[in-house]
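The complex appears here without one of its protein chains, the remainder shown in place.
So, chain A:
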Amino acid sequence: MSERTLVVLSAGLRQPSSTRLLADQLAAAVADEAARRELTLRHRTIEVREHAHDVVNNLLTGFPSAALGQAVEQVTAADGLIAVSPIFGASYSGIFKSFLDVLDRDALAGKPVVIAATGGTARHSLALEHALRPLFSHVRAVVVPTGVFAAPEDWSDGGADGALRTRIRRAAAELAEQIVRYPGRTPTDPFALTTSFDDLLAPPAP
């Protein structure tokens, strides 16, 4: 068994939150699917609300606090990401987006991602496709085909029809498959010199 890291980004605001509930179920399903592929997943959940002030501060000052810096590093170094936002005003929540905005431009490039969302009505389920998926495509993440949306009816009657459970399982399998293929990310050092001064003085022809 080889070991990989999975980060779960959960942007729910309440305690308990259905966003976190969905995030936890996805994380457990991904761990199962990974185990079937001889992968052990170490997983960490980041509650965006715990970093809410730091995220805003980072946007204003240009650098993260120590705690936020650690969360950003975990997301950047992860071999897979589960990103779950509540749907506010037909889109991801502002603080969810702001967290992503403080990541380095290349932090999610090539990274396997499952997108998921919760909402007050199933009518918002396509927010996954018109809001979250383009966002993650923009940062060049590898977003698996199945997105998971959970509406109130998915939680009532214990999810009697099992439809949510099926989607979770399918998304989890897709993510595990991508994590198997993901070569991992060599951390880049923003302070490392990547060019010689001669090249800076006389740039080589492109």
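Throughout what follows, contacts are C-beta pairs under 8 Å (C-beta built on N, C-alpha and C of every residue); 3 or more make two chains touch, one makes a residue touch a chain; residues count from 1.
One rule holds in what follows: contacts and distances are computed from a predicted model.
**Q** What protein name does the UniProt record of the undisplayed chain give, "Peptide/nickel transport system permease protein", "NADH-quinone oxidoreductase subunit K", "(2Fe-2S)-binding protein" or "5,10-methylene tetrahydromethanopterin reductase"?
**A** Its UniProt record gives the name "5,10-methylene tetrahydromethanopterin reductase".
**Q** I'm checking contacts with the chain that's been left out. Which of A:16, A:190 or A:204 qualifies?
**A** Checking each option in A:16, A:190 or A:204, the one touching the absent chain turns out to be A:190.
**Q** Residues on chain A that touch the omitted chain in the whole complex?
**A** Those residues of chain A that touch the unshown chain are 56-57, 60-63, 65-66, 190-195, 197, 200-201, 203.
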